[in-house]
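Every protein chain but one is kept in place in this view of the complex.
Just so it is clear, A, B and C label the chains in written order, and each chain counts residues from 1 on its own.
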Amino acid sequence: MSVRLCGIELAHPVLNGSGTFDAIAARRAFGDELLAQFPFSAFVSKTITPEPRAGNPPPRLWETPSGLINSIGLPNRGLESFLESDLPQLAELGVPLIVSVMGTSHAEFARLVTGVAAREEVSALELNVSCPNVESGLIVGESPGETCSLLEAVRPLTPKPLIVKLTPNVSPAPVAVAAAEGGADAVSLINTLRATATDPGGGRPWLGGGRGGLSGAAVRPIALLQVREVAAAVTVPVIGMGGVSTGAHAGDLIEAGATAVAVGTESFRDPMAGRRVASELERELRRLSSV
Amino acid sequence: MSVRLCGIELAHPVLNGSGTFDAIAARRAFGDELLAQFPFSAFVSKTITPEPRAGNPPPRLWETPSGLINSIGLPNRGLESFLESDLPQLAELGVPLIVSVMGTSHAEFARLVTGVAAREEVSALELNVSCPNVESGLIVGESPGETCSLLEAVRPLTPKPLIVKLTPNVSPAPVAVAAAEGGADAVSLINTLRATATDPGGGRPWLGGGRGGLSGAAVRPIALLQVREVAAAVTVPVIGMGGVSTGAHAGDLIEAGATAVAVGTESFRDPMAGRRVASELERELRRLSSV
Amino acid sequence: MRSAATPGLGARVTASLGRRACEVTRNVQAGGYRIFSALDRDGPEPAAGQFYMLATEAGWSAEEGRPYLARAFSVADCEPGPEGVRLDFLVHAVGPATRRLCALGEGERLWLHGPLGRPFAPPAELAPVTAGAILVGGGIGIAPLALWRRRLAGAGIPSRVLLGFRDSERSGGLDLFRCSEIKLASEDGHRGHHGHVTDLLEVMLEGDDAGSAAVYACGPPAMLEAVRLLCREHGVACELALEAPMACGFGACFGCAVPLAGGGYMRLCVDGPVVGGEEIETALVPGGGGH
Partner (left out) sequence: MRSAATPGLGARVTASLGRRACEVTRNVQAGGYRIFSALDRDGPEPAAGQFYMLATEAGWSAEEGRPYLARAFSVADCEPGPEGVRLDFLVHAVGPATRRLCALGEGERLWLHGPLGRPFAPPAELAPVTAGAILVGGGIGIAPLALWRRRLAGAGIPSRVLLGFRDSERSGGLDLFRCSEIKLASEDGHRGHHGHVTDLLEVMLEGDDAGSAAVYACGPPAMLEAVRLLCREHGVACELALEAPMACGFGACFGCAVPLAGGGYMRLCVDGPVVGGEEIETALVPGGGGH
């Protein structure tokens, strides 16, 4: 079941989705037993930004039919503090580390990529591009041109693999192609779908941030199509995610062309979901290869 | 609860989503009692095309967590036959008729708009733009420019209200703005989200059409945000839909800025859902106005 | 279209408008299946071959948001009484909906709409000089034949019954035929002819009076296709009760497409589920009768 992803050897194809597993907090809650049975074959950090962010005001969560809207707002301690305090702790996990970063300009992305890539604990970087470029006003990940030019700006800064996390709010194939042309080593998808909810007690928006992103089982059929179309459009490896809760779902994404898959929301329901999905996937792939 | 939509007086704000209720077939199944208690305040026809279409090969349906993928492929008898046989029967419903049309070029749309608008039974037309323009290759409804130029081509052909049905697969606000600029009298959203499914028995795609559109409760939170954003961007009325199954959901869309709402997938589960939603909505609006 | 010879026999019964909540009065084991009864206080007595769309009032969608849609079930038997019509269904637990229905408790409530679709037509309509009916059923598919046999007997029309089962687990439907003379086949040889039920049909069709009989079949797709071809070969009229995925059951969704012999598709819910053997291209409906 081991796979190579951009030259990184993974024991199995199941990663976590960025922002859906805090390995440091989980170790605090579950103890060192977590390290012995770490659910993912590589760990993807929550997205970090150059400066610390408090995140959005609560409420930040809203449960929907078979899904979850989150409006977390990327709370994080900022680049310096991440490198200083978090990275050494994450290195103890014993799996390859992929650090997710997000800036609002080429300069911010450059600072993040340079700072993170310099650390030997880091195996690869994921660029979270679901944010506006303050210079152009466009959401980088919704525009092939913005995505390509971002890649051209940061690609020269490191030889380490750069993964671009695609947004599902536009057809992702053209953006994936642009990312690959700009030098991305892999793409991952889907991020969450833009969504909102109303306070049941009255007409106001429920979420402190006004709106958020939908994830979980509800979005699985959307993710499957987007992964299939992106995998058909690019030659770089694809990390598929969106509503994976069983090995069969992971198998569907791999059939659709993904090299690896990630588990997000399902880890909330089952902290060891990644491990379960990996072992179910192993059985599933055996079954499919015998069909 | 009566509302005016583009000058059309409606007894209540609840319509059907195009393609989710065949009033002629329903009358055959349920008898004339259907007319006495017709669930919708206006009837939106299934999308018709210039020539007859058989639709996609089966399977055409796939149930997903709290949702449904359909890959129906717009089967219809074509313009002539619709005008000759269906329209007189639909006129017996006793509610305003909105006819949904789809072409793959300006010329096809023009033929449809001219033919349909000429009939006095028809109160308004809905333009289904979730299809490629064969001339440009672009999905009309994913491009503000294509949408505006389509409207400019067909707007002069009729004084009857033209409603543009927006696709949720891109951010719809810019397209809505373009539609209004081109002369649309209203916009409706959301259509289905592109999605797919794998045959559980083996890796092949399940749907005969390869992929389809996701609707139902799963997409409700996506629809709510898109309706809110479109309503904030345009001054023409908005018909909101996507996963409505109760009056509370309809009320959320109206709070978000919709003038009317449509019920789609829920009518499959409950053929009289439109009527139920309308009466629940009446209570809901009273409750909200007293909050 | 329907003959007046046996009044009401085989005439399509119009459904009561909308869905209604009916109480479950019984739920018993029948081999590997369950037979449950619901009391329909407001509906008409269905014709044999018609079906209902069913969902439970509570706990539908209990498996990760599925079942989401109602499901189609043939009436296996029915009995009018002072409080309403007792409807019996034979169900095989193969997925989320059927698992939930099999677990129904007495006194629980079921959402139901129907009766829907085209029923079996009397032999006299299919074969000019009729020697009676031959009923061919397999597995779970024998449900509608049970009611049809009772109706034929009531009208004084002779019928012969051939039933086939894979194994004793799957012969639970036999309970519905308690007091009739039946020829049995089983694939595992546990009962009757060791082989397929179509072997029995073949022998019968080669007999003397068969040319003037009408064959009615319901069962797995492969069996139906074999019956269809046998009947064609022997010039014997046949009606088949087919299955296809159905979202609505009343012609609203166009999901239940079955390929027609002359090209194009029919909607099985309104133009079936009982179809003439010559009407369709194949009984191997893609996506239908998965079990």
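Basically, a residue touches a chain if its C-beta (ideal position, glycine included) is under 8 Å from a C-beta of that chain, and two chains touch if they have at least 3 such contacts.
Just so it is clear, the model here is predicted, and its values are computed rather than measured.
In the intact complex, which of the presented chains make contact with the chain not displayed?
A, B, C
Taking the entire complex into account, which one of A:60, A:106, A:119 or A:287 touches the absent chain?
Reading the full complex, the residue touching the unseen chain is A:60.
Touching the absent chain in the whole complex: find that residue among A:150, A:217, A:241 or A:256.
Checking each option in A:150, A:217, A:241 or A:256, the one touching the absent chain turns out to be A:217.
Any idea which of A:70, A:133 or A:198 touches the chain not displayed?
Selected residue, touching the omitted chain: A:70.
For chain C, which residues lie in contact with the unshown chain of the complex?
Answer for chain C: residues 58-65, 68 touch the chain left out.
For chain A, which residues touch the unseen chain?
So the residues of chain A touching the unseen chain are 19-22, 24-26, 28-31, 33-34, 37, 46, 54-68, 70, 72, 75, 206, 208, 216-218, 265, 267-272.
Quickly run down the residues of chain B that touch the omitted chain.
Residues of chain B in contact with the hidden chain: 65-66, 217-218, 245.
Throughout what follows, only the chains that are shown with their structure count from here on.
Most central chain by CA mean?
Ranked by how close its C-alpha centre lies to the overall one, first comes B.
Compute the distance, rounded to whole Å, between the mean C-alpha positions of chain A and chain B.
Result: the chain centres lie 34 Å from each other.
Just the number, please: Cα centre separation of chain A and chain C in whole Å.
Distance between chain centres: 49 Å.
Counting only residues that touch at least 2 other chains, which ones in chain C make the list?
Where chain C meets two or more other chains at a single residue, that happens at 61, 64-65.
Where in chain A do residues touch two or more of the other chains?
Residues 65-66, 217-218 of chain A touch two or more partner chains.
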